[in-house]
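Complex shown without one protein chain; remaining protein chains in place.
To keep things simple, chains are lettered A and B as they appear, and every chain counts its residues starting from 1.
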Amino acid sequence: MTSAGGFIKSIESGSKHLVIKRFTLRYPEKKLKFVGDGYQFDPKRGVGIAGYRGRHILMHDKCTGCQLCAIACEGIAEAIGMVKVDEQWKHNKKGIMPQIDYGKCVFCGLCVDACPFYALFMTNDYELSAFTKEHLIYTPAQLAIKPKYQGDVEIVIDDRGATHG
Amino acid sequence: MASYPRDFRFGGFVVSLIWLIFWILIIVALVGLPLIFIILFYVPLPEVDGEVLTPYLFLTSILYPQSAIPVIETLLDTTFFKVAVFPGFTYAALIAAATIFIERKFLAKMQLRVGPLYAGKIEGILQLLADGLKLISKEIIIPSGSDKLIFWSAPIAFVATAAAVVALIPAAPGWVVADIDVGLLAVFAILGFFPLIALLFSWASNSKYPFIGGLRALHQLIAFEIPFILSALSVVILSGTLNLTEVVESQIQSYWFIFFLPISAFVFYISSLAELERIPFDLPEAEAEIVAGWLTETSGMIYGLLQLGSYIKTYALAALFVILFLGGWAGPQIFPAEIIPESAEAIIPVSELYEQTDANAAFWFTLKTFGVIMLMLLPRGISPRIRIDILLHTGWYKLIVLAFINMFVALALIYGGVLGPGGLLVR
Partner (left out) sequence: MTSIEEKFEESKRLGLQIVKESEEDRLMTLSVGPQHPGSGHFRFVIKVDGDYIVYCDPDPGYVHRGEEKMCEYRNVIQNIPHLERPVIHDSANITYSYSLAVEELVGIEVPRRGQFIRAIASELNRQVYTLYWLAIYGIFLGHSTMFMWPTGDREVIIDLLEALTGARVTHAFNIPGGVRNDMPEGFRDRCLSQIRYLQKRFKEYEDIFYNNPLFRQRTEGVAVLSKEDAIKLGVTGSVVRASSVPFDVRKAEPYDIYNEIDFKVQYMKTGDCFARSYVPLLDMQESCYIIEQLLDKMPASGEVRAKLQPNPKGPPGESYRRVESGRGALGYYIVSDGTPKPYRVKISVGSFRNMLALPYLLFGKRLADMPAVYWSLNYWPVEADR
């Protein structure tokens, strides 16, 4: 009976998996490692640098308030708005900087592509939950903080299978 | 549970406590005490060491613990203990709960993932409790136009019927709730109720998907009852009795019947998978085709009762497999004769309650039942659902033929004098 052979093969295949290590990533006790420092864009060469597209980081000493990121986002998610800041910079005469509403942002990174002054990058941080919608709007001061993200596991493939280790 | 909790006020808390105590006192005094007196008037009190157990005697055992041991021994012999604790409701419910948890973890390991993890400190061991509390707290939605009497009573009837099957299963020599001479026949008679309950419940749900599910349940459960009975008939031929305790006794005297009747054991196993509506035979609850089959309109505790009944039935059928084919409670004696030697002179001789044969029997029975339950959980991880025409073809043609083959083998063994009274292999 060929069907008996098929059944025995499937039982064997199923039982084989009882001795393979589990694949689950035990988040939040363990977090994934990322290669690199986040998505960045080089306007001189016109190409991006591979990295994870998480929360943005705004370099206050480079941003000139040119609004190109807000204009790029207008057609996509309308998540960037320009607000006045108290700081006084020589290169930022109008005194405005972007604030990002993470309730609307889709993390596509086209605002990073639009910035010609190396001021807006993205980082590895993705844990952005908040209790109210207002807390999701990140002001330019909040965007300047570089997040501390520690990842410790990555996918390891050995001859017995793949695990997060 | 859908409203905002108000702020906590201590005065309100004290007031609610006082109301609670007040109501408890009223109910105990006006209803509870008269009931106790009426019951004690009619119920015959058990005898302890030649004395009737009055409440006075019962309460003195608090002051003199050594007089409590005969009381406990008497209680252990009553039918109530057998029904409530072992091998009755508590035992079956504990095994059912352990089965659900083990099933989830076992399937998760086979599927390379972790099962329940966060409920309880050790790998989700309190997940059952969390699920039970969740189901109790949910709202029970009854569809309009449904038959309310049957909608409420069918789940209770389901659990009651499953518990009735548990009542016939002996777990150790002398430990059975109902020792009937036609025990096996009674099991099949009670199992015949389940298609009726499924059909009534699905019709009472007044909805299309449960209707289809109920019809499928009816076809499936009835189709597999006949191979079920036929495979058990081979065991009856070999042991010569329908009483379940004596079936085990006859296996202790010769060898386990699975060596003589492997095909019957296989047919019994497949039929019990179909009777339990487990994958691959879970057509009545097929999720992708008919939403949830005849369970579609259940919510809250009604669903909880149906699942509980289903897992108690799993325990009952697995225990039946162990009794019929795997020798029941037979096994080498691994328990010592006394737990604590020279304990007869101790102040509270608790170890007098320990019985060597009973402990050994219960241990081996539980171990074998768990083994069979694990075997029943395995197809859930490796096979898809079957289709109704293939199911009916298997049940009505192939399995009946296989059961008959083994029945002829059993008849040949009896007529050849190998087994049966005075046979070659009977010790």
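Everything that follows uses one rule, which is that contacts are C-beta pairs under 8 Å (C-beta built on N, C-alpha and C of every residue); 3 or more make two chains touch, one makes a residue touch a chain.
Remember, it's a predicted structure, so these values are computed and weren't measured experimentally.
Per the touch definition above, the residue from B:Lys134, B:Lys148, B:Lys208 or B:Lys398 contacting the chain not shown is B:Lys208.
Across the interface with the omitted chain, subunit A contributes residues 2-3, 6-7, 9-10, 12-14, 23, 32, 35-36, 39, 46-53, 72, 75-77, 106-110, 113, 122, 154-155, 157, 162.
Along subunit B, the points of touch with the absent chain fall at residues 107, 110-113, 208-209, 212, 279-280, 282-283, 286-291, 380-390.
By our rule, only the chains that are shown with their structure count from here on.
Between subunit A and subunit B, the centres computed from C-alpha atoms are 52 Å apart. Partner subunit A is touched in their complex by these residues of subunit B: 108-114, 378, 381-383. By the touch criterion given at the top, residues 7, 10-11, 13-15, 17-18, 20-24, 26, 161 of subunit A touch subunit B in their complex.
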